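Only a single protein chain was left out; the remaining protein chains are all shown in position.
Take a look at chain A:
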Amino acid sequence: MSRVNTELCYQIVKEYYGEIVANVASFLIRSKSSSLGVIVQRTCYDSKQVKQALLTLIKQNIVTFSQTKSGSIEYTAKPEAILWILRFPNYIHCAKTLFGDAAELLVEELLLQGQTDLGSAVVKTTNKLNESLRSSGSNLPEISQSLIRDKAVLLVKARLIRRCEDVILGKSGQFGVAVSEVTEPEQLFLLPTAIDFETSPGLKRPASDNMESKAKRIKLEAGEANEQEENKVHKSQGPGYWRVNVYQFHHHFRDQVIIAAVAKNIDQRASEVMRTMLRLSETRSNPLSLESEPLSFTEISNAMPKDKILQKNMLDQYLKCLSDNCYNFVTKVGESGGGLYQINIFKAIKAICVSHIETIVLERFGSKALRMFRVLLTDKQVEQKQVEERAMLPPKEAKELLYKMFAENFITLTELSKTPDHAPTRTFYFFNVSLIQVSRMILERCYQAISNMMVRRQKCLSENKRLLDKQDRVEAIIASLDAEGAIEQKEEVEQMVTPSEKAQLKKISDAAKTLELSEIQLDQTIFILETYLSYTLHPPEVKK
């Protein structure tokens, strides 16, 4: 975890959960894992505050805990979970585009609560929807809870939400001691049963159930060997806890990026072909594999959406086009079934990542530098003279730009000495681009940039706190006057904000908006870089 990354995590947690939680979280990130006592000691907060902060962090899936051999409990932070907070609006938006408003609100509720039972989430979503229906004044009938429940089941089927990992209970059976490891990923996506839609776990459970679990607890103490299994039985009785499955969302984003790239590179129809192929392979292949399972021509042709159906020869041409141009997004692997095609997911992601980096080089150093950068990318190891020649640039200009890029770590240098003394005259100097290193460097800068923007925005808001407070107050008064219907007074109150103040307020909100919008768009670059790096760093196991 780099310093920049820790700082960003601190800023994010501070913005969403307050400063106390942020300090606890950043301490946990720095220290990897530690016990309650150490956290209290190091963060200089009351033990009460630290406990509250930890509860929040655990509930929001940022911190997990486990029991050490000595019996004490260790807390570990997951920094990546903090960075996902930046993507929350994207998840909600994605749920909306895929499954509609109800799904949007359900996902929003789950994100807000971190972990929650489906019952109360469904109730809250239904209430919200009905409220908005009422306020819009439409005459549509009220939405029933069963409809939302169906939506929830749909979301589970699409793997967008999942069960939380079970918590292993301590000996008393009342408190958790550790978050259990998931051994069977399928278990997390078991469809919700009726019991999952019960509201408020533990509170409304019938007394007989309590008795039962008590008996179970006694049993537990008797036979410790099968403690874990017993616990599972015990857990499955109550409504389970659910959370958003971010990986599936990332999966979807990745597919979306690939489709957009195809649309830009070839045309809209080709992107439809790609979309169909991705949808087909989604259920079949391992989401982490580098290539999808092979898909046959007839399969693709049958699965195309009805309104965008293509002639057989057209589809054939598009597939050929996809496999020839477009950085080999698709390859033909066989002839059976009218031709077997495979999506090269890694190649696609790599190409998209490279084009992102190229754009950054273009914007930072200009088009001439980009020409040299491309020469280095295609020819791997190139001497300075060759770079000049191939990029067709005068030596002086080329030198300047090349060294500038070298100084900013976009390109690297390899020394190859003919003699062991590394004398400069007898040494070859090869320039090259290490894609992984450049991606990491840019990623780090993105983190830094987001953190800077957050600081700037907070500063901007805190500097004008008085004015913003005033605006809030005036708005509250206007709202209350509106309710009473006093129009004359309303105008009077409206004039309390002077024109110059209004201009200032507009300036602030515009600045904040721009900063926030750039946060969102920067996060997309981060997403692509992270996806590319995750493919290179953890190469998935090859299926045999």
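The rule is simple: a residue touches a chain if its C-beta (ideal position, glycine included) is under 8 Å from a C-beta of that chain, and two chains touch if they have at least 3 such contacts; residues count from 1.
Basically, contacts and distances are computed from a predicted model.
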(request) Using the UniProt record as the reference, specify the protein name of the hidden chain from among "DNA-directed RNA polymerase III subunit", "Vacuolar protein sorting-associated protein 35A", "Translation initiation factor eIF-2 beta chain" or "ACYPI000451 protein". (result) "DNA-directed RNA polymerase III subunit"
(message) Given that one chain is not shown, which residue among A:Ala423, A:Ile436 or A:Ala503 touches it?
(response) A:Ala423
(request) Please pick, from A:Met314, A:Ile436 or A:Ile520, the residue that touches the omitted chain in the full complex. (result) A:Ile520
(message) In the whole complex, not just what's shown, which of A:Val167, A:Leu481 or A:Ile508 touches the removed chain?
(response) A:Val167
(request) Kindly note down the residues of chain A that lie in touch with the hidden chain. (result) 15-21, 36, 48-49, 51-56, 58-60, 65, 73, 88-90, 92-93, 108, 111-112, 114-115, 164, 167, 169-170, 172, 174-177, 201-202, 235, 241, 363-366, 384, 395, 399, 423-425, 513-514, 516-521
